[in-house]
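Apart from one protein chain that is not included, each protein chain of the complex appears where it belongs.
Let's look at chain A:
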Amino acid sequence: MEKAKTKKNRGELAIGAVCVVLGILLAVQLRSVKVNSAADAAGAGRLETLQNLYNDEVDKSEKLQAQLDQTEAELQTYRDAAASGSSQSEALKAELSKLQMEAGLVDVEGPGVMVSLRDSTVANITGEEADYIIHDNDLLSVVNELRDAGAEAISLNGERLLATSEIRCAGSVVIVNGRRYTAPFVFNAVGDPTTLYNALTMRGGVVDVLGQWKIEVKVTASEKLLVPKYSGVIEFRYAAPATAGNAGTEEGVG
């Protein structure tokens, strides 16, 4: 009788303990599900907030662009007024327009080639989907080839490429000069049309390599192409003209 009783007590204790464990698990799980779903909701809310912020910034940038255009027009009138005086200011004006041309701040036109790239449309047989679409390094190799062949001015989808311009994949888009572009990509390059054309289409060249993935690359030589000016602001926050005294410090830093 005594033995049966202790056995029963132990059984009760075990059930109690198991129920405690069950309760702990249940509470923890319930709380976790609540926390996790709250986190999901917060993610969605954040996306919306970021989208709104982005839209605001785009509006702001458009307004600033309009302001910039107006200011540039004013500046041009002042320059013309100043240049109408002496021969010295005439020379300054010539120098200025030459520098503007070099810096990519004026629209230029001339003979050259137009290169358009379009994502591959063939069926995926190698399994790697990324092989069939255009990436930043494909665009960069085209730019490099164009520069190598002596292109004097290059634009990508109407965006002038400067020494500071970036071409970078960001998800499904490519960012050039801080703006987003998607395929098809169109380069306008001013230079010697024959050289540019041959440089791109040579055996083993850029067009050949991209063609292996059936990425459509079309190179058209043209007698007159327009390369638009750079529409942003070039800001030097760190670079300043070197002074003679500091010329030797480069070795120390390197």
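Criterion: a contact is a pair of C-beta atoms (placed from the backbone, for glycine too) under 8 Å apart; a residue touches a chain by one contact, two chains touch by 3 or more; residues count from 1.
One rule holds in what follows: contacts and distances are computed from a predicted model.
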Protein name, per the UniProt record, of whichever chain is missing from view ("Small basic family protein", "Putative membrane protein", "Sigma-70 family RNA polymerase sigma factor" or "Cell shape-determining protein MreC"): "Small basic family protein"
Hidden partner chain, touching residue among A:26, A:81 or A:209: A:26
Contacting the left-out chain in the complete assembly, out of A:15, A:82 or A:234: A:15
Contact footprint on chain A, counting only the chain that is left out: 7, 10-12, 14-29, 31-33, 35-36, 39
